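Removed: one protein chain of the complex. Kept in place: all other protein chains.
Chain naming follows the written order as A and B, and within any one chain the residues start at number 1.
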């Protein structure tokens, strides 16, 4: 097991990519804090399914946009386990990837941007700010931020989403540069269109098919693909890798 | 399992002793070290009392016949030639040392390679000239009578022979007393420690290639420390005794040395470091951390010059706690770069015990934090938010004390005063001398830059005293005699 008894926090883990990461981490031996915003029932279901498979997990509610709530969440982890090894910043403000209803450059408001920044960048900031002191006590830690391959290839210009995810990669690099000396690695994963998830169900079939046509592996990304890379970045397999953005999109973006 | 092919195996004999021509040792035991397809067969003597007596007499004779007639400048020249050999990477003795010492001592191979290279350079001619100059106003008084300001003419004599008891903690350290003795024209009998019996032998071998007669004024051999019969002969038959090592080693030899003869000893010492806030700016702190770790990691704190505790001042742009965490992470990196030696059971148990002690304390005392490698004893940092002082179980275990003002450091050192030695510092010039003054007052005898603690200069007043001076006695020819002799000159008017 690659993550035996590591303490991992996955934000936005009640569904989609976050839920899959939580399950796969637990299968690798991690003790997983399944963070959720509203959907207590879904989070409980995830935790139960982990426990049913002999894993270790517990649900923890917090709005990552709220520093106080994040402080409370991390304090709970500290009280119970006296440490935190892995953070996956996966939460974001709800976003629907529908090419037909998206905001255009003309219609979009700054509030749209702000709301995405709050979910992605501020959320990651709040969690990292609380997690890093604990990780530095251990001289080790892994932070994984969820970006998107759209930042390199804005196939459909979801302006607010893409801008905030691009900022998140900047945040990743800058943080990595400073906390590397404390033994903490910070990386990002940029998945391609991940299907099926709640956010992507509205992406129409023709769009999906056109992406598949352009993709070297001739398929879309599935949550398990992303979880595999997350395990890699969370485990000792990725020792000495930091400040990187790993594209998990079947080769749609190559850089 | 490695397959051993006896046909391709090469066996190289290595003697772990060096004695003058015309002397003999008859009984030996053997150890072997295998490196790849080469087996080094190490020969260690088991000297008898009679053999040791003969050896010392031969050293005396050789000293009288040769070394006593050399001038200091000539001695320095000969030594310099040997050092020049060693500064060449192709020097066969140096190559052998670099191969075998990591196995013999357990220290990281790269550390040994690097540190020997650095160490040997401090014995270049210019450095030796500085060294004797530092110790004696007129080094020439070792060669002849020279006029003094008092009016007398004075000459200095060293002992005819010196019995050196070497420690084995740091490879090569033995060369220092060996050269010192030679500079005062004493023949040297060096007893090496089993922990490192090789390097002094190799150095004398080099010297023998350059000047066999000079090398014949040195005998290097190991025996089990505490063998009283041998040590008693060595201490009574030679003119002076110098012991490096533990209080135990010192205590076992001292009673054997006749009170009429010089006895010098360099025993237990503790060193520490001080990091000022000016070294913790965003611009400087990464280097400061690296330097601090160097003083902990080189030779795994087995040298008394290594730091055991670090005072870190508040008010820098990173907090003392943050600095402690950075030091911990850097120690983890260092472990990957140059792993610490494998420990004995007592050494490892001592680290775990001390870690436990502080971990247990930290349960009820939030001013203490233990930062440590997981699953093993590779490195440990104990952070103390309250200033204080304590020493460490060594082997990359350091205490870090937060302190408001470095100027307050001396008040925490009282209990340890007799043992204090070096202080590595990171401070600006405005504070350096006032801090040095306070430290000197309580007995610290060496202040150097952070990161250089394990590399003392040859001119250093070792443990606060002169090095050569204590071995010498002086003969003054007073003005009355000079004048009187003039009058007795048959040719005088």
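Keep in mind that, in the parts below, a contact is a pair of C-beta atoms (placed from the backbone, for glycine too) under 8 Å apart; a residue touches a chain by one contact, two chains touch by 3 or more.
Operating definition for what follows: contacts and distances are computed from a predicted model.
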Absent chain [UniProt protein name; select from "Acyl-CoA synthetase (AMP-forming) AMP-acid ligse II", "ABC3 transporter permease C-terminal domain-containing protein", "peptidylprolyl isomerase" or "RNA polymerase sigma-70 factor, sigma-E family"]: "Acyl-CoA synthetase (AMP-forming) AMP-acid ligse II"
Residue in contact with the excluded chain [from B:85, B:156 or B:270]: B:270
Sole contact to the chain not displayed, among B:20, B:168 or B:239: B:168
Absent-chain contact - pick from B:23, B:319 or B:352: B:352
Residue touching the undisplayed chain, where the options are B:245, B:276 or B:424: B:245
Sites on subunit B contacted by the missing partner chain, in the whole complex: 167-170, 173, 193, 195, 244-247, 266-270, 301-304, 306, 308, 342-350, 352-354, 356-357, 359-364, 375-377, 390-394, 419
Chain not shown, touching residues in subunit A: 5, 7, 31, 56, 80-83
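Simple rule for what comes next: only the chains that are shown with their structure count from here on.
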Complex contacts: residues of subunit B adjacent to subunit A: 286, 289, 322, 325-326, 328-330, 332, 369, 371, 374
Touching residues on subunit A, where the partner in the complex is subunit B: 136-140, 181-183
